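With one protein chain removed, the remaining protein chains of the complex are shown where they sit.
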Amino acid sequence: MLLHLSTWAEIEQFLQRSRSIVVPIGSNEQHGPTGLLGTDWMCPEIIAYEAHKAGDILIAPTFNIGMAQHHLGFPGTISLRPSTFIAAIGDWTRSLAAHGFEKIFFLNGHGGNIASIEAAFSELYAEASFARRKAGFALKLCNWWDLQGVAELANEQFPVGHGIHATPSEIAVTQWAYPDAIKHAEYSPKIANWGPIREAVDFRARHPDGRMGSDPSLATPEKGGQLVMMAARSLVRELQAFSEEPAPGL
Amino acid sequence: MLLHLSTWAEIEQFLQRSRSIVVPIGSNEQHGPTGLLGTDWMCPEIIAYEAHKAGDILIAPTFNIGMAQHHLGFPGTISLRPSTFIAAIGDWTRSLAAHGFEKIFFLNGHGGNIASIEAAFSELYAEASFARRKAGFALKLCNWWDLQGVAELANEQFPVGHGIHATPSEIAVTQWAYPDAIKHAEYSPKIANWGPIREAVDFRARHPDGRMGSDPSLATPEKGGQLVMMAARSLVRELQAFSEEPAPGL
Amino acid sequence: MLLHLSTWAEIEQFLQRSRSIVVPIGSNEQHGPTGLLGTDWMCPEIIAYEAHKAGDILIAPTFNIGMAQHHLGFPGTISLRPSTFIAAIGDWTRSLAAHGFEKIFFLNGHGGNIASIEAAFSELYAEASFARRKAGFALKLCNWWDLQGVAELANEQFPVGHGIHATPSEIAVTQWAYPDAIKHAEYSPKIANWGPIREAVDFRARHPDGRMGSDPSLATPEKGGQLVMMAARSLVRELQAFSEEPAPGL
Amino acid sequence: MLLHLSTWAEIEQFLQRSRSIVVPIGSNEQHGPTGLLGTDWMCPEIIAYEAHKAGDILIAPTFNIGMAQHHLGFPGTISLRPSTFIAAIGDWTRSLAAHGFEKIFFLNGHGGNIASIEAAFSELYAEASFARRKAGFALKLCNWWDLQGVAELANEQFPVGHGIHATPSEIAVTQWAYPDAIKHAEYSPKIANWGPIREAVDFRARHPDGRMGSDPSLATPEKGGQLVMMAARSLVRELQAFSEEPAPGL
Amino acid sequence: MLLHLSTWAEIEQFLQRSRSIVVPIGSNEQHGPTGLLGTDWMCPEIIAYEAHKAGDILIAPTFNIGMAQHHLGFPGTISLRPSTFIAAIGDWTRSLAAHGFEKIFFLNGHGGNIASIEAAFSELYAEASFARRKAGFALKLCNWWDLQGVAELANEQFPVGHGIHATPSEIAVTQWAYPDAIKHAEYSPKIANWGPIREAVDFRARHPDGRMGSDPSLATPEKGGQLVMMAARSLVRELQAFSEEPAPGL
Partner (left out) sequence: MLLHLSTWAEIEQFLQRSRSIVVPIGSNEQHGPTGLLGTDWMCPEIIAYEAHKAGDILIAPTFNIGMAQHHLGFPGTISLRPSTFIAAIGDWTRSLAAHGFEKIFFLNGHGGNIASIEAAFSELYAEASFARRKAGFALKLCNWWDLQGVAELANEQFPVGHGIHATPSEIAVTQWAYPDAIKHAEYSPKIANWGPIREAVDFRARHPDGRMGSDPSLATPEKGGQLVMMAARSLVRELQAFSEEPAPGL
C-alpha cells in the first residue's frame, strides 16, 4: 500500500495486521552533468513502489530533502541542516509511533544522509532513555545499494567507473523510471576524480561538474531496471526480517 | 521545468532568465472516509505540474509533510510541529536563495499550514532585519483554492456541502489525477458537522470520521479536472505578477 | 481580577470557581506619525481592564512584545522572532496549566501576531498528541476587533480611511485611555497606501510614515471610549461562552 | 520618555541625542500571603517611571515575565524557562540594537532573574565573538535594590525581618504605587524561615506561605515612597554614568 | 572513586550505598601571562581528586569547557554559549539521574560559569514543574573558593593582589599539581586593573594581558598545596551535608 493513496481507515486496518512501514528518504541535489536533481529521493521511491506491488507492505510518502550541504555550490540543491533534519525525522517518527507503528524502516538514497539519520535515531531513543522507559519503536536505516544483491549486481554492471556520486547505478535507476528525462553530456574526464568532502565551495572547486569517481555514461535504463527488481525483492525480505525481529527478553 | 527532473546545469541556465520558483507545499493527513491521506500535498503538486506544461516556470519538489497535529488522532497522519516546520521551510529557502532565487512562491494545499508558513517567512525576514540588511528574497504564500477563479468555480460545482476539510473540491482534484485510487463509503451524516479546532483527541471526538462540514460524495474526476485547469492557468499568471513585482525604491 | 494585583491565595480561591483566564497580548511597534508604539498591547489591556470591572473574570499580565519584524525599520519597534514567540507563549501556557487553568483566552491586539500565536497553540497541542494524551487545556485566540459588534461600530465610525495599520479605531482606543499622550501630525497622503508585507526594509520603503491604508486623524477619544465599551461587554460574553464550552464526549 | 507612549518619530529624534535605554524587567510570581503577584515587575516599572519624570531618559515597556520556576507551586506564578528567557532578551536586544541603541540598561526586580539575564548577555556577546567582531552594544544589569542608597535605606527601615522574598521593601514600593491593592493577612511565623532554592514542589514544602525570611507586615506606603524616590534618583545617575562610559581604546 | 577509572558494575554497587556524585566543572580560558589555559577546570579536578582519597565519594569526569565568551579575544580560550552549556549540563544531569543519582554536586572553578550553571539548574527543574511533578534530584553549585576555610586562607596568603582573574590562589593550585608547567613573565603593572566584563573585544582592550586585579607572581606551589588540602577537606564535609539533607516533608 502507498500511504498517500490510502484513507485513514485503510491504515487503521493495516495496523491490525502489521506494525511496520517503509519511509523512502533521500536528497535533492546535483548529480553531475546528466544526473537528475531528484535522483537520491527518486531511487528509494522507485524501489519502494516496485516492492509494494509484490507484498502487503506499506510505503510512507517520500522524505525528499536531506542533508546535502556540500552540494549547495550547485544550483538546484536543497539541503536541510543536520539539526533541522533530526527534528523532522523526529516528528515523522513521533507521528507514526503515535499511530502504533513499531518498526520504521528508512530506505535511504543518499550517503550524505547517513550520519544525520543515525543521529536522529539516537536523539529519539535518548528521549526514552532519559525517562527510563522503552521507546516503543525500533528504527532501521538501510541504503538501497546495501539491499542484498544490489552491490554485487552493480559491480557486475559497472566494474569500473562506478564511483560514489552521480554513479551509473543510481542514474540507471532513474533512467528506467523516467525515460523521458534522460540527459546527455560530454564527460571530461571520463571518470571523475575523488577527494575529501568538506564545505560547498570547496566541493565545487574539487569537483567542477559535480561527479565523484563516476562515469555516468555507463548507465542504461535496462541496467536500472535490473537494479530496481533486485532491490525491490530484497526490500520485501529485509522488511519482513525486521518486522519479525523479536524484542529481547527483558 | 520540474526541478527534480532537471540537472544542476539546467537550473543554472534557468537562473539566467528567471529568479522565481514554485514550491508545492501541503500535508499528509486524514481526509475523511474516502479522501486520500496525501490529498493536501498532491493537490498543489498536481496543479503545479499542470501549470509547468503551459509556461517556462520552475517547480521545486513537493514539501509533503506540514502542520497537521489536530489530525494525529487518525492513523496515517504525519505532522511536523510548527517549530520543525519553520526550521525546514527556512532551510529550503536558504538553499534556494543561495542559488540566487529571489521570488519563492509557496503553493499551499492545507489550511492548517498557513500560520506556520507565515511564521516561517517572518523568522527568515527577521534574520535580515536584526542584521539591518535586506533579505534578498521575497516569499509568497498562496493557497491553491485562492488562485483566481478557483473559489468561484468550486462554489458553482458544490453550492452546498463543500465544508472545510475533506472537501469535494480537493477530493475531486485527486480523483482526476489518481483515478485508480478513488474510494467509496457511506457518509453519516451526509454533510459533516463543524466545530473548533483544538488538539487531536478533541478533534477526533468532535469529528468521528474526520470530515468538517463537507460532503465528499459530490466529488467527480471531471470537476477535479476543471479545477486543476482553472488553478493552473491562474498560477502561471500570479507567478508572473509576483516575478515582475518591483522592489520598492529605497 | 487583575492577576498582577492579586495574591497567590486569591488566585487559588479563584480557581475553585473558574478555570478561565484572559491574556491580553499585543506588540510594541510603530503606528505611524501619531500612533503610540504601545498601541497594540495597550488596546487589549485597556479592553480587558474595562471588562474585569463588569464581572468575575481574571486578567493576566499583558504579553506586550509580539511578532513585529516588518516594523523593525522604524525606531522603537521591538519584536520577537516567531520561534521565540512560540517558546514564550508555550511557557506562559505551561505555567497557567500547571495551576489548573483549562481555558486560556488570548485577547490579541496585533494582526501580525496571529500566525505565530496559532503556531504556538499547535506546538503545545502537538506535545500532547505525540504522547497520545489530551492536552488538558483549550486555547483560544480572539482579536479585539473581532469581538462581537466591534467591527460594525468601527465601520460606522470610520466608513473611509480605516485601513489596516495605525487605524483610527486603535488610535482612538489609546486616546481614550491615555488622553495626555495624544499626538498630532500632518498626514501625507491623507489616507495611506497599501501593499504586500515583506521584510522591514521593504516595508519602510513602501510605507514611509508607517501607516497602511489608514487616516488616523479620524480618531477621537470619544470614539475610542465607545469601542472599548462595546469590546469589553463582548469580551465578558465570549469568555463566558468559551468557559462553558463542553469537551466533546470521548 | 516612556517608549510605549511615544511615536517612532519621537524615538528617532531621541536617538539623535542619546543611545541609551532602560528596560524594567521582573517576574510575575507569588509574594507570600499579601504580596502582589506582579511585585517584581511593578517595582522596577514604578522606579523607572518615577525616574523618567526627572530627566531626558527613555523607558522601554516592562519585561514582565521572568524566571520563576521555583515559585510555580503557587497559583498565579508565570515563568519562562531560562532558555526561553535568553531567547526573548536576545530579541529585545537585537531589536533595540537595530535602531542604534548602544547602552541597554536592564533594571531588574527579581533575584531569580539574575543568572538567566547574565547568561542572555553572554549569549548575545558570543554571537559577535564567534564572528570576530564587536557587538556594537553594551548591556548592563542592575537590580533596583542595588541602586545607590537603596539597600542602606531599606536596612534602616527594616533592621529585622527584611528577608529575601516577599520583603517588606518591595511590598512597600507596591503599596505606595497601588494603595488600593494593599492586602492584609496574619503571618505565622512572623518572620518566615530560610532554606535552599530548588524546584517548585520542594520550595512550597519548605515555605508554605511563600515568604523567605521576611516579615511583610513592616511595609508601609510611606516607606515605599522613600525607596522609590531614592532609587529613581540613583537610576538617573547610574544610567548617566553607563551612557558616558567610554569604549576602551582599541 | 573516580568514575572514569571504575566499571559500570562498581558504580552500580556504589549506588547501593550513596546517591551523590561530584562533578568538577570549569572552563578553558586565558589566565594572564603565566596562568595555564586549563586553570579553571584543573583546579576543581585537583581538589576533587584529592578529596576522593579521603572518603568514599564519587567523582565524575571533569566538565572542562564552560562559559568563557569574554576571554575569546585571547588564543586558546574555548567557550560554550550559555544555551549550549545549559543543554550539556542538562544531558549530564539527565544521564546521572537516570542511574539513580539524587544529589549532584557541581564543584565549579570559573566565576563566569555561575550564571549559566544556575540557569541550567532552573531549566531542569522547570521540566518537572511544568509537568506538576518532582524532579527527583537536587543540584548544588559550589565554587571551590567558597568551600569552607578557603577564602580565609587565600586572604592570609595573598592580602593584596589577589584580584578576580588569573589570581595567585588558582595559579598556586595548578603550580602544586603541575610543577613542570610553571610559567614566568614580567607583569606590568604588577597588580592588574579592574573593569566591567562585556564582550571579548572589549575585554582584551581593557585587560591587555588578561589579568583582572591580580598579581600572579605571588603564587607558589606550597601555597597551592595548602589551598588544595583545605578545599578537599571541606568538600568532603559539604558533600556529606548535601547528601544527608532531607527532602522537605510534603
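Observations on the structure shown:
So that you can tell them apart, the chains are marked A, B, C, D and E in the order they are listed, and the count of residues begins at 1 in each.
By our rule, contacts are C-beta pairs under 8 Å (C-beta built on N, C-alpha and C of every residue); 3 or more make two chains touch, one makes a residue touch a chain.
Since the structure is predicted, the reported quantities are computational estimates derived from the model, not experimental observations.
The hidden chain, counted over the whole complex, makes contact with A, B, D, E. Across E:15, E:191, E:205 or E:229, the residue that sits in touch with the chain not pictured is E:15. When you scan E:52, E:81, E:165 or E:198 for touch with the missing chain, the hit is E:81. One of A:95, A:116, A:214 or A:234 touches the chain omitted from the figure, and that residue is A:116. The residue from E:72, E:107, E:150 or E:212 that touches the chain not shown here is E:72.
Chain D residues in contact with the hidden partner, per the touch definition given at the top, are 129-132.
Residues of chain B in contact with the chain left out of this view: 91, 94-95, 98. Summarising the interface, chain E meets the missing chain with residues 3-12, 14-15, 28, 30-38, 41-42, 60-65, 72, 74-81, 83-84, 87-88, 90-92, 95-96, 98-100, 178, 181, 183, 185, 210.
Following the convention adopted for this analysis, only the chains that are shown with their structure count from here on.
In summary, the chains found to touch both chain A and chain B are C. Geometrically, the chain at the heart of the complex, using CA-atom means, is C. For the pair chain A and chain C, the distance between mean C-alpha positions equals 46 Å.
In chain E, the positions touching at least two other chains are 129-130.
An unclassified topology is adopted by the chain contact network, corresponding to no line, ring, star or complete arrangement.
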